[in-house]
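With one protein chain held back, the other chains of the complex are shown just where they sit.
Labels A, B and C are assigned to the chains in the order they are written; within every chain, residues are numbered from 1.
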């Protein structure tokens, strides 16, 4: 069960699956385990359930991975022991059941040609089919993550070397993947042909390279941003420097637009677009089509703040804070007894009564998933005396689940999947409710020159879901 | 050593000493331990070093206290065991040395007339003198907190009953104290005659009362705000309901104005003034006297946000975000090795390069203590391409240490104690630097009808520091 | 609730209250914290509930104490920090209620003339009376241990210096006490005038001294045994070396004879008598008065092994093992569900079926308290096929509770307090049951030249229990 680390109800959120990181120390001047630690730390928002780092000094791969936040999994002593030339790391969002720890990444395995470690962000829609096919060939699976399918494919397709195996693997799998891989001598970054999940390349000093899901990890380790890994590109870094192999890409790229809506950190840039600017622009566009009369624009903290600022700036309605968030909300937290629940515990989020009372409020959030949290917040604002609460959402209505790496409720549980906007408004209890149009959302990220996956809004996925049956696996 | 739980350098902050909480369940319908837990949780910002809860069911006092955040000290099982009719709790900021745990509060002791538990926010300037006098009478001290002095005074002055003992204690001690006390049958709240530290009274249902350092704790437990405890007032709650005793108060009250500047949570009201409104007003007044030309107003997150919003609103310069804060910064965090330090780890705070580049920035913070953090942030903004950085501080220059419950560096370490504003600007590296005047700051809290301690700004303390010698302790 | 760390039922055991240790490093060549650690480790059998060490380097006292076994309370880093010239330590058996940690020792306090730390083994029968008297004088008590009474007495009686205060304290208190005390410059050992609880003096090198409850702690730290501290003696060690003050002793000493029966470790010597030899002699004397025909003598592991060996040697019946003990029994252990309980879990102790089957067994244990464990073991042996089980106990019938530092069940719960030997046999289910006579037990420890307390056997306590009312406390 996902552990809520903020005030939202469990399940009432699109949740990112993972963050990946890799570093190759060409000059022998870095502590790669430490670099991975700080890199993962800055990617912590992409996954809070487990973390792992694997390192190699050229002979064998050592690793530590476990459930917990990055600073919970690693202490000073552990990090100090993770020395070497190359490191990769992973933070993971979701886990399932009793046997969680085993699903932590990076996965590390020995195959015919040596050792491999693999960290994966994304989801393969044909993983079950491939898994079944591999089982026919005698493979066993010790985890439930798609990453193990990729590992098995690479091992089985490696007769002509690792690069060839990666090519073949990419032809076999369908879905999203930003991969950071490590052999005993190479750091490899791979992005799926649609570029659905982000992956960026950075540099430390002259020749040391870094790979990360988001550019904010480069700032964290003092690296400079070089460029995004291209959709369908394989980047190989070793003692000969950096080499790129571009797989044929038959269609426009399909970067997940939700990265801009909510997942990524505001200080990251993805495929050329700054996250903060995109969010602020979304708020401005929301205001541009709006004519509500109100006294104050507030944000649901913290992710909707840039959009609320944009809305306020465009609309001329003053921006303010209407909700106070407890900064110390953590993962272990007792469940209130019946008595306290009825009284209404408000330890994680509280209305700023004095600032809200008697006012007409525009409340900006980044998305509505189940709507349970929105409903509660609107109720809280009304109890605090807000005269009107107009909810504005800086993204379109989420109507479809994601199959490409984001944890969403099932379609029936999505508030927007089976309700009109008016019905949604009624459920939430707001005086009015408006969403940003998909057209406008895409405008906010236009500069990127790339296409986007907007499947959760319009059902237009990067590939037909029927490809989940695909299993063109040619093992000689 | 204080554990930094955010991005600021250790020591570069005025730090609150404590938060206190108490609850009396008149109707037998509350789980008082749980109520204390949620109350303390909402006061967590007032102290992150240790936490404790004591309960009584009328016979004996049980307690749990330890180092750590509230949810670290208490788990479900522990809280469930803390049943009773009355509970008091405490969160504490600072600790010293190896033997920390013992300084956690509430202090619990048996004296001649029964058991007492005591939670204290504040600082007694004549504690050493009283301690020495008490030692002359044979007292021993097992902790280094002033609270133990208060306990000993009450025990020793109790020949005519507890109330009389409290009166005498209040006559003996000099300094600040918001006290929540518990006997086996009574919950007692006491505020020093100057009202230096805040203490508020709330109610749950008809007859159950709550005491807390800030009103945000009332929302946390579903209590309704009744009023602030008055300076010099003793509030006694027991089976006969609530009774108030007002000690003679010979001077205007002296509430710590820094509660509004930084300590309190934005959703709290103290002595009639809303914290958020005061901070926003401070920003507006800052802007009113300013004429800098700039492109964007940003806040140092999170406490300076309301002032920045106020500044932006008043000045007409757009409000924006220029700094991204890692939401997962915790207490255990490895120290980067030399190599990484040189590269410049930025895991806790990072500039939003895209949003800052080429802009003239007004950067609002709530205060400058040592200036080390400000200097680093200004540098970070410049590296991100800010064209100009104008720092605006929503409080006056901190020139003097606090002796009344706030942990401050020594006078020499305060940047403002021995530098002109221009020298401060130079140290910090900003293009310009301005502070709110004390006059303006006091205007922002005017509605409260009470006076304020502004000792850290102007050295005008509520009482002569020479009273630290005071020891008019009449033990028969 | 006492945590059973072996196979015996909770409460079916006389339990030692404490072990104490102290070290004074005259030559600056010891790590006193480490020495205390190893000393306490070897005294772990005297108390498994909490442990603590206090050190001084001449200015102030630092300490660490907590619940748990010695290696649980202290890790390498903690011990390394406990440097200084003097250290004292304590292991404690029993704790009570939610607020346990505070009862851990050494107690550390500041009083008029400096800092004191105190570790105590024993029990004061007039502690409540003294406590009440002290409360009349305004004292408060933050723990429930007698040690705090001693601390308060010393503080209050210290007008003529510490030595004088100790004299007066010894005149005021009634009961048992082996005390190890520390000021910032002195290590002090005190044994009550009856010498009820043991305390020995050792030396490391020329001038560094060690105090410990048992001599086995000297071997643990490489110290050489010097002598036992005498009943009523105060030993003071400081930069001037060792000085002894002998308080007038009006009666024969009364060392707890149960130290030899069960508490002490077999490699210790107490007041001149080796523990192993005494236990073996007890077994031999038991056999000397016995004529049972049997095939094998077995011991209830591990404390009864020496007596069983003695019995076997004297009787000529071969010694063997009939019970296997799980060597990994620890403190955290799940409670079996109903189903498993009925099946009969035998994880802690098991019969050696092959060795027991068809045999007539003499089963030697050191004592019978409630009898519940004995009953279960006899049953286990019968199920394993033992033809006869003759229980022999190497001490007399425990008929009375201890008031001098040993945790015993109440008189009604003692199997021997209200049953004939035959009724006890019947309850336990043995074919025969015999106890060592008190006369014989005392013979086994004869060499010591001292007298013994045998109160738990014959009710003849070292002092009238009416002295618990004694409160001749002359505070000027």
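In this text, contacts are C-beta pairs under 8 Å (C-beta built on N, C-alpha and C of every residue); 3 or more make two chains touch, one makes a residue touch a chain.
Keep in mind that this is a model prediction, so the values were computed, not measured.
Novice: List the neighbours, among the chains on screen, of the chain that has been left out.
Specialist: So, taking every chain into account, the missing one touches A, C.
Novice: May I ask which residue of C:144, C:350 or C:417 touches the chain that does not appear here?
Specialist: The one listed residue touching the chain not shown is C:350.
Novice: Among C:30, C:129, C:362 or C:415, which one is in touch with the chain left out?
Specialist: Looking across C:30, C:129, C:362 or C:415, the contact with the absent chain belongs to C:30.
Novice: Return the single residue from A:27, A:57 or A:136 that touches the missing chain.
Specialist: Answer from the full complex: A:136 touches the omitted chain.
Novice: Which one touches the absent chain: C:141, C:319 or C:403?
Specialist: Among C:141, C:319 or C:403, only C:319 touches the chain that is not shown.
Novice: Give me the subunit A residues in contact with the hidden chain, please.
Specialist: Touching the chain left out of view, subunit A contributes residues 62-64, 66, 81-82, 97-99, 101-102, 107-112, 116, 135-142, 151-152, 155-158, 475.
Novice: In the full complex, which residues of subunit C touch the absent chain?
Specialist: 5, 29-31, 34-35, 37-38, 41-42, 44-45, 48, 69-72, 74-76, 79, 204, 216, 219-222, 265-267, 269, 274, 276-277, 280, 302, 305-306, 309, 312-313, 318-321, 324, 326-328, 330, 332-337, 339-340, 343-347, 350-355
Assume only the chains that are shown with their structure count from here on.
Novice: Can you work out the whole-Å distance between the CA centroids of subunit A and subunit B?
Specialist: It comes to 37 Å between the two C-alpha centres.
Novice: Quick one: subunit B and subunit C, Cα centre-to-centre, how many Å?
Specialist: 47
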